[in-house]
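Note that this complex is displayed minus one protein chain, with the remaining chains in position.
The letters A and B name the chains in turn, as written, and every chain counts its residues from 1.
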Amino acid sequence: MSKVVKRILITGNEACAEGAIRAGCRFYAGYPITPQNELIGYMSKRMREAGGTFIQAESELAAINMVFGAAAAGERAMTSSSGPGISLKQEGISYLSGCELPAVVVNVMRGGPGLGNIAPSQSDYFQATRGGGHGDYRTIVLAPASVEEFATFAFDAFDLADKYRIVTLVLTDGALGQMMEPVPGSLFSDMKPAKRQSKKGWILDGCRGRKARSIKSLFLKDGELEELNKKLQRKYEEISKKEVRCEVLYEKDSEIFLIAYGIVARIVKSCVEKMRKNGLKVGVIRPITLWPFPNDIISKAVSKAKSMLVVEMSEGQMVEDVRLAVGDKCKVRFYGRSGGNIPTEDEITKILIDSRRGK
Amino acid sequence: MKKVFSRSKLLKDVPTHYCPGCGHGIVHRLIAEVIEELGIREKTIGIAPVGCAVIAYDYWDFDVCEAAHGRTPAVATGIKRVLPDRIVFTYQGDGDLAAIGTSEILHTANRGENISVVFVNNGVYGMTGGQMAPTTLINQRTATTYSGRNPKLDGYPLNITDLLKYLNGAYYLERCSVHSPKEVLKTKQAIKKVLQNQIEGRGFSLVEVLSMCPTYWNMSTQQAVDWIGANVVKQYPLGIIKNGDQA
């Protein structure tokens, strides 16, 4: 009798919400926007079941500032949206960064710019990795490529955010958000949050037994703000050393590396499997943390590869980071589809075949 | 002789940056006195606005959080929901509350968040040099209404506190002033009331305080207090606008 393998069929958006709850997130403020509505819908029921706070705010902008307050009070707090809403949250994210407050923000990307459309896209990469807000700041950016990863990255995001007191962005797209995929039955029950460090040293919970304190990002005195910036930069360096995540396939013998993240990486992988069967020495590099970007891994891979092809659902954004990492050591080509279109295997394969014939 | 009046212990012994004759200093003192009298210093969290009072945390000796311009009520919502037994109040100016923060104050009131709001209405944007605010009076000259506020071009003075009256979530709304000792005492009572409401869990309570801004009204202190008494109160009448106790 075959062993019954218990699995859960769940959308990416809902898996993300459940992952957050399992990480101990007890404050969520959000606003409806396609393609992320399943997340706020699921959270509205589940968060209150878990004894936390759920607020559908009057705007994405209010939502991020509610998250700011909850984080200042020491709670694990989260908000989610899609591109247009994430744009409204940029001011809040800059303030969170200036105040060194931990928070998790989820962006289920859609076609842009402007109202764009509600189909999947990766065209918010610059906004996510360069920061759409003002000032020198970084946010950790995790890019899941499966429903399971969407859940586990949401779970991990809270530990990362608290560990470094930084905003951690989980960046995915409408396809991954809305599609359903089976995940292991014990995925969620196995999620046990690690022991959390006390936040008593810096949160605002009333000055009983301590001096009064404030949480702020206004530094008017001479040199104060630069000092804060230097402190932030030291933090970002540490994160860049310790928290890079990247997946590489066929590292040893590949002449051409395809580089893609999120759902596009899945397309690229199946493409590569087929081409390798036809004797093409092709590999895959899948950045998982888009910031910190896996520069070293990419530049190392270049020593063996003749050329690289970056594939994105945009007009080319991550390709710039790849070129920065590679320099002039090898040719980096780009293929992308925008406006909510997804690159297909055939298109990618054709690009590769043409490139081999030196087109 | 016994000392009968001195600086509240909740006010740090530092000079303030406010202009001579500005009402902010008075409202800061009243808040400190009330919090001291209610004995809630150790569980109070104030939220400072972006505006003249942005560095209120340099003057109050209790926990204060800074908020982005206009987002003060949203930050307060986040804190209060996470720490419901703490006393959370926002301190906001007319630009912070009635211009960029209109959506936040309206929805925070509409959700009946159990917080207190101290809304200082001095009719201009002080910190940035005296520009028109939503509460600037008709024909009042400011840095951006050089020949006087013209409703056809600049809109009408906004009675935001009266607007909030229609929201079921708004429990208590009052408008006071600090342009004379009598009004200062009434303002202190109102501040006590909005904080007391919160302690008793009655819900969203706001006090609007008309305040002098001699510098950007281009007036002497005397002219400024007279201006409030003669003109501002006509557009912004003093008194209790909504009292949930009597609903």
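Here is the rule we go by: a residue touches a chain if its C-beta (ideal position, glycine included) is under 8 Å from a C-beta of that chain, and two chains touch if they have at least 3 such contacts.
As a convention for this text, contacts and distances are computed from a predicted model.
Of the names listed as "1,2-phenylacetyl-CoA epoxidase subunit A", "4Fe-4S ferredoxin-type domain-containing protein", "(2Fe-2S)-binding protein" or "Bifunctional protein PyrR", the one that matches the UniProt record for the absent chain is "4Fe-4S ferredoxin-type domain-containing protein". Here the chain not displayed is in touch, across the complete complex, with B. The residue from B:P20, B:G39 or B:G239 that touches the chain not shown here is B:P20.
Counting over the whole complex, chain B has residues 1-8, 11, 15-16, 18-26, 29, 180-181, 184-185, 214, 220-222, 225 touching the chain that is not drawn.
The criterion applied here is as follows: only the chains that are shown with their structure count from here on.
Centre to centre, using the average C-alpha position, chain A and chain B are separated by 40 Å.
Put simply, chain B touches chain A in their complex at residues 41-45, 47-48, 54-55, 57, 60-68, 71, 74-83, 86, 103-104, 106-107, 111. Listed in rising order, the residues of chain A touching chain B in the complex are 26-27, 29, 53, 55, 57-59, 61-63, 65-75, 77, 91-92, 95, 99, 204-209, 212-218, 220.
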